[in-house]
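Here's a structure for you.
A single protein chain has been omitted from the complex, and every remaining protein chain is retained in its original position.
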Amino acid sequence: MKRRSSSSLRVLVALLTAIAVALFALPILAIVTSAPWSRLIEQLSSVPVQQALGLSLISSFGAVLLAVLLGLPLALWLSQSTSLLRTIVRIIVTLPIVLPPVTAGIALLLAYGRSSLVGAQFERWFGFSLPFSTAATVVAAAYMGMPFFVLSVEAGLRALDPRYLDAAASLGAGPWRRLWSVTLPMIQPSLRTGILLCFARALGEYCATQMFAGNLPGSTRTLPLACAVAMEVDPELAIGLSLILASLSIAVLFVLRHSWTPRR
Amino acid sequence: MKRRSSSSLRVLVALLTAIAVALFALPILAIVTSAPWSRLIEQLSSVPVQQALGLSLISSFGAVLLAVLLGLPLALWLSQSTSLLRTIVRIIVTLPIVLPPVTAGIALLLAYGRSSLVGAQFERWFGFSLPFSTAATVVAAAYMGMPFFVLSVEAGLRALDPRYLDAAASLGAGPWRRLWSVTLPMIQPSLRTGILLCFARALGEYCATQMFAGNLPGSTRTLPLACAVAMEVDPELAIGLSLILASLSIAVLFVLRHSWTPRR
Amino acid sequence: MSLHLRFNLNRGPLQLKLDLAVNAGETLALVGPNGSGKTTCLHAAAGLISIDHGTILLNGAVLDDGTGNAFVPAEQRDIGIVFQEHRLFPHMSAQDNVAFGLRAHGIGRKAARLTAAAWLSRMGLGDFAAEKPHSLSGGQAQRVALARALAKAPRLLLLDEPLAAVDASARQDLRRDLATHLRAFAGPRIIVTHDAVDAFVLADRIAVLEGGRIVQTGTTEAISSNPRTRYVADLIGLNFFRGVVRDSALELKNGARLIVVSQHQGNAVATMHPRSVALFHEQPIGSPRNAWPAPIEALEPALDSVRVRIGGQAPLVAEVTAATVASMGLRPGLTIWVAIKATEVHVRPE
Amino acid sequence: MSLHLRFNLNRGPLQLKLDLAVNAGETLALVGPNGSGKTTCLHAAAGLISIDHGTILLNGAVLDDGTGNAFVPAEQRDIGIVFQEHRLFPHMSAQDNVAFGLRAHGIGRKAARLTAAAWLSRMGLGDFAAEKPHSLSGGQAQRVALARALAKAPRLLLLDEPLAAVDASARQDLRRDLATHLRAFAGPRIIVTHDAVDAFVLADRIAVLEGGRIVQTGTTEAISSNPRTRYVADLIGLNFFRGVVRDSALELKNGARLIVVSQHQGNAVATMHPRSVALFHEQPIGSPRNAWPAPIEALEPALDSVRVRIGGQAPLVAEVTAATVASMGLRPGLTIWVAIKATEVHVRPE
Partner (left out) sequence: HRRTTGPHSIRVFAAASLGAPISAIAKVFEAQHPDLRVELNFAGSATLLMQLREGAVADLLATADEQSMATVATWDLTSGSPRIFAQNQLAIVVRKGNPKGITALKDLARSDLAIGLCGPEVPAGRYAREALETAKVTVHPRTLETSVQALVGKVSLGELDAGIAYRTDANRDSVAAVAIPNAHNVTVHYLIATLSHGLQRSGADAFCAMVLSKEGQDLLHAHGFLAP
């Protein structure tokens, strides 16, 4: 029911938005039109593509799960103060975004590979080494995607008015209930954005995955890896596979679109 | 002055935070210890590395600039409603995160390359073609980094209480002043996170850059590309260059750390 | 300069249907029960929500006509509004909050901050100029909000319970200060309040809003001498009954009857002052034409008297002295005789 | 069950230094000027901020001793608090807001929602159970906040201006309802208010907080018959002077003198009722021992009288009838003679 007349800002926003949208839409349009649609249909039903699709879903949802499980506590902790320690941790968490993915993959291998301390322990306990396993694709995807989750959620937590938490405490709500019933619902936009960014990044990740998890059809070859493989022999197919990847995320985003409804 | 006694949540948060920090810190530690530090010092003063460093700074700061210039209006527009059009635009903006960077690079080439409609126009107007120019590294970095900015800022805008904007309007503040004096200061945490994510992603970007801008020393070879090149001949050096990249972002993050101070 | 509000506006369960004019230099007190639409009305006048039908005119110029074409946005209406929930900008100091409106009107930073500081001193907050809103007390925040609205010298002033959180002592000063300020202010002004004293002291005219409709308007005298609804009667502290006059008796809905002196027949409202209600232990013999036994529900000590709430079929309040309470041994639960002279019951046709 | 607050607490400019006890079943009204620390005090009792030194005891058990070791967090104190700014959870309906405290105490979802609905009806908000806070009016939100605090039947009740936004009519009912509820409630309760009537009706005892210190405590009668500071005098509507008694005259700081009847010599405060201030056009000849000319500053119509604010060296308020105002032609700016009998000036040593 609120109306604001048109203003210079409105016009400028509209203009710049149009430019921005064009900037993003043109490349997408370009690959959509150049994709080999007829071949895609048949590819979609091929076993390797389906396997890759499945692995992609496993690794990206796994990454989101890990991100929420570990990233939420981390974000809570980071948002609590601005001590030097937290600054350092925040920087460490940001680094996977900056590092070239190959380097990130090497770092993962060095830290969790067979010949690393942790990796050796892991192999002793669980009987298999992390690299070249499906679990490794999840770890790689989480390593690359989680920073986005952590930083988004931290921003949300910092913007949260702590007086609502006080109110909840005064009503007898312990830390768990405060977290579940007040904090999480109130930082919903950031939480959602964090999950989205993490999911998208994990879904598209391949350099670090290839380095850390390898590239074996059926166990570690996710869709982006299949894409990279196809790029070597059949760039058109690679574009096609990328579009399958894109459709996957579009489907997820479309399902989630209603959760963007503003809170108030 | 507020104290909360230790609780099960606190303990669990501490525990999971520790795990998360370890997950992130171990790989970083691993590459830091395996890096050829002595050679790095000399590399740092070599012309190609300095050129790459300069180009990386140009492309990532350029990307942030573009992101703010175009992404802020886009985020403002996106946050205004939940129409289908906006959902579609949001999906389009998210796609660069999901697409394998090589595909993203191809998309950019297809859309803005010399043989594309836009690219041809561009060449006619400005006398040079975008691909294989420094400008192209900025475009590629912006294309890959801006989505993070847009989505973070949108989350912040959605969490902003519109009543403060009403208050500002009632005091005679037009759209510009509302944006500048109320909206932007109040969404600071998201804005800052958006800039950080965009900067970090742009700084680390290389696949799409390589495809769209090429890998020409002095004009398009950014630090991650130099890293990728070094990876072929001298993996140790590549790790070293990655660490320079990391240090660069650490420096930026460290300079910005005080802006994380909570608003209230 | 005058403000005409004549519009329909639906918000959730509220159906606001208004026809109200405020003249230049006139202060209108808008009173009414919670949820009756007072805040909504101010927001429509301010341009923060748009109306569905009708027009809002300021000095003859259309501010909104329900079509969206003529809608003048808030920032162009030159209003000063105090929000019920203050809405101070959390990222600005008290001084910058007050200076904000001045800055938006093109006044330089320095001059704006000086004026803001002067306003804060006037509100007794000279020492708190540099504080952010979260470290102000409730009353302090409200005063900053008041200063913020007044400092920019707007054409139209809209005050939504501007003194609700101010302490009793400062309220007297602030009310006086506000009265002076309002008198000096040329445009129309509307003040929403739940405080009868605020309304009487500050307003030239009172409009009573109930359920989205104006049920009564008039000068403070007219309203207080002739309350038309229970809400108004409660506001000014009178007993109130609504019923039908038949044969010089007011018949209430529940069948109770009050003997009254009235030429009028038919629907009517009746009021009486709590002081004109007398209490007896036994059935009184004498002039009061109305007398009935009823239980005491509560005793409410006021300043120099006690308000005795009485239940029964015609619940009312009697005002007696503390001495009477003591001597009669009044206490909740006790049944006593209530007596009212017919001449003390003021009946008005409805 | 009783609450003992004995602590120091510094927050920004405020230095709160308190020693206050509230017994089981007792309602304490905490009154005082804006920024005096009332809200801070409630928050310390609630465990939302911790004290610097001292102890907070509930029924003998330490809730906070300033060291952090004994600190009992808010959620374990079993309190009910109404915040001055409501703090309703914006993402929950009114009903879920009220049910929140019940749920936190282990009551099942269904039962909690039922109880919450009942409480909302009791507050006159039965129709608004499903509304989110942003679509409630200010007064409705406050009532939800009140319901939320009361519904969980806490051990300790802390109400920060719980009726400030409630309309005059509902306020009477709610006040009565609250009084009944408070009487039935076993624990100690503190109510912060700026409304003298609320304080008198709801509280057994009043504590006056000024600048972080308790300056006076006592029963409502004791306080109202013997206000020790200007704030309290203003709260209950009396004229107030502070000075030194010498030779049966109170000398004010600015040199003005008031003839008084007092055995006491030295520092003292004096009060007089506005009704005991008489106004004349000419210098009165007769019994009043105090008389001086002074300008009228303002006329404030009250319900059945007019309060005349008078300036000069000893500013005060006179209460006269509207008829007097008319017959004497009183108006702001006019200089009149003020006369007060020495016996009407109540002097108390300080």
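Just so it is clear, A, B, C and D label the chains in written order, and each chain counts residues from 1 on its own.
The rule we apply is simple: a residue touches a chain if its C-beta (ideal position, glycine included) is under 8 Å from a C-beta of that chain, and two chains touch if they have at least 3 such contacts.
Because the structure is predicted, anything quoted here is derived from the model rather than measured.
A.B. asks: Could you tell me which shown chains are touched by the chain that is not displayed?
C.D. replies: Within the full complex, the chain left out of view touches A, B.
A.B. asks: Based on the whole complex, identify which of A:Q43, A:Q210 or A:S242 touches the chain you can't see.
C.D. replies: The one listed residue touching the chain not shown is A:Q210.
A.B. asks: Using the document's definition of touch, tell me which of B:P27, B:G62, B:P96 or B:G113 contacts the absent chain.
C.D. replies: In the complete complex, the chain left out is touched by residue B:G113.
A.B. asks: For the chain that's not shown, point to the residue among B:P27, B:G71 or B:P131 touching it.
C.D. replies: The single option touching the absent chain is B:P131.
A.B. asks: So which bits of subunit B touch the chain we can't see?
C.D. replies: Within subunit B, the residues touching the omitted chain are 102, 105-106, 109-110, 113-116, 119, 123, 127-129, 131-134, 210-211, 214-219, 228-229, 231-236.
A.B. asks: For subunit A, which positions touch the chain that isn't shown here?
C.D. replies: Its contact residues with the unshown chain are 102, 106, 109-110, 113-115, 131-132, 210-211, 214-217, 220-221, 225, 228-233, 235, 238.
In this text, only the chains that are shown with their structure count from here on.
A.B. asks: By count of C-beta pairs in contact, what is the leading chain pair?
C.D. replies: A-B
A.B. asks: Centre to centre, by mean C-alpha position, how many angstrom separate subunit A and subunit C?
C.D. replies: 55
A.B. asks: Between subunit C and subunit D, what is the separation of their C-alpha centroids in Å?
C.D. replies: A distance of 20 Å separates the two centres.
A.B. asks: Could you give the separation in Å between the centres of subunit A and subunit B, each centre being the mean of its C-alpha atoms?
C.D. replies: Going by mean C-alpha positions, subunit A sits 14 Å from subunit B.
A.B. asks: Would you please write down the residue numbers of subunit D that are in contact with two or more other chains?
C.D. replies: In subunit D, 11, 48, 73, 85 touch at least two other chains.
A.B. asks: Scan subunit A for residues touching two or more other chains and write them down.
C.D. replies: 4, 174, 263-264
A.B. asks: List the residues on subunit B that touch subunit A in their complex, please.
C.D. replies: Touching subunit A: residues 4, 7-10, 12-17, 19-21, 23-31, 34, 69-74, 76-77, 82, 87, 89-104, 106-108, 110-112, 116, 118, 142-143, 146-148, 150-152, 154-156, 158-159, 161-162, 174-176, 179, 187, 189-190, 192-193, 196-197, 200-201, 203-204, 206-207, 224, 227-228, 231, 235, 238-239, 242, 245-246, 248-250, 253-254, 257-258, 260-264 of subunit B.
A.B. asks: Would you pull the subunit B residues touching subunit C in the complex into a rising list?
C.D. replies: Going through subunit B, the ones touching subunit C are 163-164, 166-174, 177-178, 181-182, 185-186, 188, 263-264.
A.B. asks: Any idea which subunit C residues touch subunit B in the complex?
C.D. replies: 43, 46-48, 73-75, 78-81, 83, 85, 87, 89-91, 100-101, 103-105, 132, 134, 148, 152
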